[in-house]
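All protein chains but one are shown at their positions in the complex.
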Amino acid sequence: MEKKTLLTHCCDKPGLIAKITNICYKHQLNITYNSEFVDNTTGQFFMRTELEGYFNDTTLLADLKQALPEGAKYQLASAQRKRVVILVTKESHCLGDILMKNFDGSLDVDIAAVVGNYDHLQALTERFGIPFHCVSHDDLTRAQHDTQMLEVIEQYQPDYLVLAKYMRILSPDFVEHFPYRIINIHHSFLPAFIGAKPYHQAYERGVKIIGATAHFVTSNLDEGPIIKQDVIPVDHTSNAKDMAQAGRDVEKNVLSRALSKVLSDRVFVQGNKTIIL
Amino acid sequence: MEKKTLLTHCCDKPGLIAKITNICYKHQLNITYNSEFVDNTTGQFFMRTELEGYFNDTTLLADLKQALPEGAKYQLASAQRKRVVILVTKESHCLGDILMKNFDGSLDVDIAAVVGNYDHLQALTERFGIPFHCVSHDDLTRAQHDTQMLEVIEQYQPDYLVLAKYMRILSPDFVEHFPYRIINIHHSFLPAFIGAKPYHQAYERGVKIIGATAHFVTSNLDEGPIIKQDVIPVDHTSNAKDMAQAGRDVEKNVLSRALSKVLSDRVFVQGNKTIIL
Amino acid sequence: MEKKTLLTHCCDKPGLIAKITNICYKHQLNITYNSEFVDNTTGQFFMRTELEGYFNDTTLLADLKQALPEGAKYQLASAQRKRVVILVTKESHCLGDILMKNFDGSLDVDIAAVVGNYDHLQALTERFGIPFHCVSHDDLTRAQHDTQMLEVIEQYQPDYLVLAKYMRILSPDFVEHFPYRIINIHHSFLPAFIGAKPYHQAYERGVKIIGATAHFVTSNLDEGPIIKQDVIPVDHTSNAKDMAQAGRDVEKNVLSRALSKVLSDRVFVQGNKTIIL
Partner (left out) sequence: MEKKTLLTHCCDKPGLIAKITNICYKHQLNITYNSEFVDNTTGQFFMRTELEGYFNDTTLLADLKQALPEGAKYQLASAQRKRVVILVTKESHCLGDILMKNFDGSLDVDIAAVVGNYDHLQALTERFGIPFHCVSHDDLTRAQHDTQMLEVIEQYQPDYLVLAKYMRILSPDFVEHFPYRIINIHHSFLPAFIGAKPYHQAYERGVKIIGATAHFVTSNLDEGPIIKQDVIPVDHTSNAKDMAQAGRDVEKNVLSRALSKVLSDRVFVQGNKTIIL
């Protein structure tokens, strides 16, 4: 008995749920969890179906192809744990949380390597038996640095890249190698405080709540599809540094929860939005 | 074109989603929203299906009966707004919120009447053009009072009773007339602080968070299935009276949100729990 | 025995708390609640002192003047309830919440009048025995309309104006009449989604949290000092209209809480920020 997850995304048509679940039933696959969503604004249908049984992928996908409308996307995701490479700079809290959650099994992921543009987090990473690569950006153009990063990363063939407080902007060329496969944590409640030093901006504006946003990276800075956001209250006693410190827990929690959704094949992207089933 | 909601609850079996959605498809009913849940602990299947089209209720229900396992419960709920009677004592905040939400259309419900064991809220209720009945409990046994309440209530044939800070305990006999059709707001985060004066209990215990719980009323006091809960932080500066005041917003918000779920046929009851689809 | 609140705001100097509390002690005034804050970035000192006793305002203020640094602001606020005028357009939820909270005593305020640019909320207001004025903006320039509004408002000599979903932009001239005395509720988590249709903007951006912001109105649209903010989670199932509906509870709760702080003389303004003691 195997477990796989069927992900379907197509134009909405009457009878789609019946058609897809009929095919599963005919293949003697048991549906252990199912959820679907129709976006009435765009007329798009999304369905995520956890299946259990003996899979004949070829005939199952062929049956689906025949039943679904032209242009449908569908995919059988295996239950195998995903492989990620984590990019960092100097701050440890997001990396540390992922390492600890991987250690205790609450984030089921294969951390292939950690790559930093500084070596500050090398010792911490290696304590957990994970390879660390430092790719300094000193004396390099962005393009040169991104190329070197890419070489290091690609040897690990990751399913996803995780930017765990990686404080450099990636070039569009780099991003194109991993479409909707790079997850970033931004230290503000986007779209408030786009760009650099969001906590300083928040302090200047005198906000009473600060937040963090996990999103897919696209070539538009801080504009990619949002996966998860959360906030905490602050008040007049917090300066920008206090806010940054208070924000750390939110950042790491938001990133971990977003990762957990992505790694369990729950996140669809449509336009600039996510549908999470 | 009509809109109805099909609610299905039965033992889980392979192929149930396919069977039910096939029947809808065969009846040329369009599924505009669907959600289902399988409780793996109890092996129970729950499905809520919003349908649009021309309904032949008799043949549809007959087809379902044949397709579903023995003992299945299924029901076609009309999109008609539900009729409620609200029970109150002296406090106005929960009643007031329901009246205001009904006024602005954000809670789509037919408030048939308000019944109080005091007349404190008569003027407020009548300002909104809704009949108010005062059924004093003075000089009456609980059984006598409940009987009088029942007489007043039953003339309105309500779908649900809403206890909006009705501060008396209802007798099991009364409750039996409205199985899982009485919604109460309890002013604590149940099961903490069961019984009388929960804010005093909370103050005595020195908690840092207080809450409110909306639940169906059963014959076990404060033990019925929970529909919705929410909380707010408090600190050492709050005494019991401050907590009660701070709790009012939570109480009214929790009750309104619970009502909104119940009134849109989203709440299934299984054992002492709710499944909200 | 009277109760008053002393508000002090000046440059920070050593010994300020001692000086101020000594003066209160000398005047045989009992401090029932005291809080202070020093903003280290700007070197400003803020203190709010609730006093009980027999007040000789003249000598007390004279003693303070002598003790405090040049340019200090200090004020003895009476415990008398504040008088407000509420401005509205068509939406009732914020007005309704204030009316209900005033009715049950949880917002201790004298609502002198409600003024709308439409008459939609006249009947509701009058049910609570409060005068309503409709000042239509039809065929008027902004300046003309603001002048007419001002005439109506000024007859009530309000301490504060409350914009309870008043959907027009006030002219700088109008705002200057009420410096830091106009409280607005903006239906987004500022500074995200400044300007019109914030829920549409939020939907377009695909955010996972929406919010509301209560702030003082200055001549810079949506840029005045923030008093209170709160948020609720949303997801892909919410369209812009759903978000607006879900946002109503947050809007009304945030506005009421901000009002409660302002009306109890807890809010200092410094630059574009609030200090809430």
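Each chain gets a letter, A, B and C, in the order it is written, and its residues are counted from 1.
Just so we're on the same page, a contact is a pair of C-beta atoms (placed from the backbone, for glycine too) under 8 Å apart; a residue touches a chain by one contact, two chains touch by 3 or more.
As the structure is a prediction and not an experimental result, all values here were calculated from the model.
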Contact set of the excluded chain (shown chains only): A, B, C
Contact residue for the chain not shown (choose from C:Gly15, C:Gly71 or C:Gly105): C:Gly15
Contact partner of the left-out chain, one of A:Lys19, A:Arg48 or A:Arg248: A:Arg248
Listed residues A:Cys11, A:Leu61, A:Met100 or A:Val152, member touching the removed chain: A:Met100
Residue of B:Cys11, B:Leu150 or B:Ile275 touching the missing chain in the full complex: B:Ile275
Touch residues of chain A, complete complex, unshown partner: 91-93, 96-97, 100-101, 103-104, 106, 124, 127-128, 245, 248-249, 253, 256
Touch list for chain B against the chain that is not drawn: 37, 39-41, 189-193, 204-209, 211, 225-231, 235-237, 239, 271-276
For chain C, the residues touching the chain missing from this view: 14-15, 17-18, 21-22, 24-25, 28, 30-36, 38, 40
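Please note the rule applied: only the chains that are shown with their structure count from here on.
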Between chain C and chain A, distance of the C-alpha-averaged centres to the nearest whole Å: 41
Chain A and chain B: spacing of chain centres that average the CA atoms, whole Å: 37
